[in-house]
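Next up is a structure, given as structure tokens.
Excluded from the complex is one protein chain; the other protein chains are retained at their positions.
Letters are used for the chains, namely A, B and C, taken in the order the chains are written, and counting of residues starts over at 1 for each.
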Amino acid sequence: MKVVLAYSGGLDTSVCVRILQEKYGYDVVTVTVDVGIDKKEIEEAEAKARTLGVVEHYTIDAREEFVRDYIFRAIKANANYEGYPLSTALARPLIAKKIVEIAEKKGAEALAHGSTGKGNDQFRFEAVFRTLVPEKKIIAPVRELNLTREESIAYARKHDIPVAAKKDKPWSIDENLWGRSIEGGELENPASKPSDEIFEWTRVKRKETEYLDIYFEEGVPQKLNGKRFAPVELIMEANKIAGEHGIGKIDMIEDRIVGFKARENYECPAASVLIEAHRALEALTLTRQELRFKAGVEQNWSELVYHGLWNEPLRFALDAFTDTTNSRVTGNVRLRLENKSFAVVSRSSPYSLYSLEAVSFEDKSMNQREVEGILKYHSYQPGRYYAVKKL
Amino acid sequence: MKVVLAYSGGLDTSVCVRILQEKYGYDVVTVTVDVGIDKKEIEEAEAKARTLGVVEHYTIDAREEFVRDYIFRAIKANANYEGYPLSTALARPLIAKKIVEIAEKKGAEALAHGSTGKGNDQFRFEAVFRTLVPEKKIIAPVRELNLTREESIAYARKHDIPVAAKKDKPWSIDENLWGRSIEGGELENPASKPSDEIFEWTRVKRKETEYLDIYFEEGVPQKLNGKRFAPVELIMEANKIAGEHGIGKIDMIEDRIVGFKARENYECPAASVLIEAHRALEALTLTRQELRFKAGVEQNWSELVYHGLWNEPLRFALDAFTDTTNSRVTGNVRLRLENKSFAVVSRSSPYSLYSLEAVSFEDKSMNQREVEGILKYHSYQPGRYYAVKKL
Amino acid sequence: MKVVLAYSGGLDTSVCVRILQEKYGYDVVTVTVDVGIDKKEIEEAEAKARTLGVVEHYTIDAREEFVRDYIFRAIKANANYEGYPLSTALARPLIAKKIVEIAEKKGAEALAHGSTGKGNDQFRFEAVFRTLVPEKKIIAPVRELNLTREESIAYARKHDIPVAAKKDKPWSIDENLWGRSIEGGELENPASKPSDEIFEWTRVKRKETEYLDIYFEEGVPQKLNGKRFAPVELIMEANKIAGEHGIGKIDMIEDRIVGFKARENYECPAASVLIEAHRALEALTLTRQELRFKAGVEQNWSELVYHGLWNEPLRFALDAFTDTTNSRVTGNVRLRLENKSFAVVSRSSPYSLYSLEAVSFEDKSMNQREVEGILKYHSYQPGRYYAVKKL
Partner (left out) sequence: MKVVLAYSGGLDTSVCVRILQEKYGYDVVTVTVDVGIDKKEIEEAEAKARTLGVVEHYTIDAREEFVRDYIFRAIKANANYEGYPLSTALARPLIAKKIVEIAEKKGAEALAHGSTGKGNDQFRFEAVFRTLVPEKKIIAPVRELNLTREESIAYARKHDIPVAAKKDKPWSIDENLWGRSIEGGELENPASKPSDEIFEWTRVKRKETEYLDIYFEEGVPQKLNGKRFAPVELIMEANKIAGEHGIGKIDMIEDRIVGFKARENYECPAASVLIEAHRALEALTLTRQELRFKAGVEQNWSELVYHGLWNEPLRFALDAFTDTTNSRVTGNVRLRLENKSFAVVSRSSPYSLYSLEAVSFEDKSMNQREVEGILKYHSYQPGRYYAVKKL
């Protein structure tokens, strides 16, 4: 009887392997899905899995798929959940889908994940599991045994599972190509300023002002500084450039799925600059009607994805909306990166709706009197309101 | 026969005085409304008005009213029109209201303003004029004579109106307590990087990292760094602190009222930090349902005000919504100001909805299994969708 | 040790009394809250409660409060959840609040309700209980013992609880002043036409065409056919008139709180005509900006109330919005009631924004050429779009 476990090599998922074997009596198949994590970590996960006696271990490189089908969608949707560009949230449905694929291939009876019962990730895993393979059992050992972090460590020690000494770094990390999240310990307190040492991707290495050209085709970034990159490489390069300028730190209060407010810290250098540049190009090429309505599309898209509802059919319809508008979001945006901050300084597009003649103070192609009719009726209804209010 | 003219002392409105006298045959009453402009400019305006032979000139200090009834509302509404915190747009309805008051007091037949027919300000003036005193005539000399900037200058020269030599500074400025806007010339081009010399409020004078505590009561900023300020002084102090850190530059593409896309540059130091801090405090104290819906309220409020529809009754209803939610937006937000950028680093409130126990990995007051029911039904409908889709 | 139970006198809540006594060992206090139910039912409930050996029974007449603080709010918000004007959903929070009041007065340890685990009412009870008295225990015996209808009946028989012979009427009813809901059995099937016998409030007794004048003050109905009514009497009279014309049947598919789609039948005569008339008066008195935005307010208000989140602070803010707009919703609406249907045939208000001169083909107070400027810029951005698309 097999279970397929989403395996990171960390404490929680390692404890899960042992619990699944001992408490639940399963043969455990572990799967590490690479959505842009450290190569060393991937190797360590594999070695650790073997040590723990899994019957099989898979490492799946899903980076290309992650960028093409998830990150590029997030850029086109200007992903933003209360200020968060959706790094972890974006990767979970893909990881879950890969787990499902292995489970079907191996004829596993159950799917497992190491998430706790307080967080968001359990929703993101299980929404995919329940939707794609509702007939399979789902096991969440940490939640089912109601383990605290302390208890997980104790369990690990007792069962010869290596525990990295983390006394000095009492926070937990999740990383993928689209961002890095840091949580736990004192970071949870909304009133405490996070210590600098928690940040790794946004340490300033470039101090001089630098310009970065980002070229988009149909809403998708294709070139950086004039050079075309493959999808994964483009995101990595954007992370590197922006991160070395100290750009992409996010410190926020977030409403978790069950309703808890949590203080979160993220590093999202690529997400920060790519989405802002994309927005600037949309401002040039989309009509205000499109921009106005798309704001609501973006809010809903981001909420769905944050909540793990990647497979909700509303998401497909929102993407159809976004793809239609973004067919003209082609052009170049130049950013100035400087002193941990950045700004759009110029943008251009063959589909630009801007017209110099229209706005110039020196141009006479428009007779200014033409607008008089607009002015007369612009406030017609408020005017009626004031008229009747006096009665 | 009297006309009351909104008078800034600049080229356009000075030309208007003369046109109103000569072409329209009016006795001109000029009014300069101080919403936070330079004292010297006010004095010069007064002197210039006298030189031009106006029958009366008024200077009205509306700064306190501007902050209390307009800026504080903008903060509570997190004012944001496509990225613009509404500086000029926010002051126009107040200026227009003061013009109306003088016109009624003096029994003037007409109201006048110096706006061109290509911009937004004509809408903002006239929406108020037409709503509050629909029986009065409105005169917009620059628009009615379809004058270009060049032609205005020529007219001024011909009529002995002093023209500041601006060959080297071919842009126009509008300033008030809530921001400074710079437009014209090469700045209009979306693809051209603005020269540094156009900025005055955001030149870096403080290079060291600094923390700024902003204390809000019911959504309104009351203290900076623990010190209580009167409304006008608070905004001035916030402009000074943030501006000297180089914070508050905005470079954007904006959809003007008639539909033209325009490239705009603003300096809004106080607006930038106060609104961001306010947002952070709302994230801590409002429920996600409130935050989610308020995003739409803010978008609509900002559009109304941008369009000059300050008197549209929808605005009153949106303010009622905002005031209700903001009755709990009380507390302190700490910002780090550093290198032309800033970030919220901590926030606290007696009405904080955050709960440490809820999110802690070490707390056992919540049995993690409790969420199982939520998980089962979280993706119920997408699950049904996948089930029937297979048919 | 006391528990306070929301008691209707029906099968489920009667079974609950016995279970609370025997399985949980409580002294049971029963409370019947009158929100517009049959007097005979109230008396029967009281008698039955005594028979079941409760330690105390309360009957609370909450009809006036229900109309003033709940129904009138629903009218102003044009309550509509997917087509349902919120009858049962609207009363539950008030019933729950009364239960809480008795529980506090009697020092009860626990609160109980008879809802099953499949429906909406459990959410509506418990959202209020958990919000107002989070320290009190909540007991839902039917759900906790996972009883089916069949099992409840068996339990009742075994414990000498009188069961009305309902073999021929296999549906369940919930009634209050604002509507009557009928569910269960074959009614659940979206494809089956409901039998006429399930309807009681909408049997046609008046066959002649009749006109009904409804007069509103600030959004609240005050008079019917020119006669002023007290709140409870007004709703009863509107139910009678509209119901006797066969008006107010609703047959719909509804998304329940947990996500199940359910087929529901309602009879809401008063709600149907009062809300439609209110809408018609708003169309006359509110600006299109208000109407447009209020549609979203109404959708959100209705969702919150349907979900039992009467105490969510967003609801208060939405009500503040609604109250502000409705301060001008004063006037008369005339309906024609005829043949099971009705239509608005005329409406008038001192705050009407309608202007005959504006629309008349014969009036010359508007020079038609004035609109030319509007026309030129009305489609300016789509025009730019077509221009650049060709490139």
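One rule holds in what follows: a residue touches a chain if its C-beta (ideal position, glycine included) is under 8 Å from a C-beta of that chain, and two chains touch if they have at least 3 such contacts.
Note that the coordinates shown come from a computational prediction; the quantities given were computed from them, not determined experimentally.
Summary of contacts with the chain left out: across C:55, C:173 or C:358, the touching residue is C:358. From the set C:249, C:278 or C:328, the residue in touch with the chain omitted from the display is C:249, counting the whole complex. Touching residues on chain B toward the chain that is not drawn are 287-289, 328, 350-353, 355, 369-377, 381-382, 384-385, 388-389, 391. The chain not displayed touches chain A at residues 255, 258-260, 286-287, 289-290, 293-294, 296, 300, 304, 309, 312-314, 316-318, 320-325, 328, 377, 380-381.
One chain of the complex is left out; on chain C, the residues touching it are 82-83, 116-118, 122-123, 126-128, 130-132, 134, 142-144, 146-150, 172, 184, 188-194, 249, 251-263, 280, 283-284, 288, 291-292, 295-296, 299, 303, 307-309, 311-313, 334, 336, 338-341, 343-348, 352-356, 358-364, 366-372, 374-376, 378-379, 381-383, 385-387.
Here is the rule we go by: only the chains that are shown with their structure count from here on.
Centroid to centroid, with C-alpha atoms defining each point, chain B and chain C lie 42 Å apart. Spacing of chain A relative to chain B, judged by their CA centroids, is 32 angstrom. Chain contacts: chain B has residues 255, 258-260, 296, 309, 312-313, 381 touching two or more partner chains.
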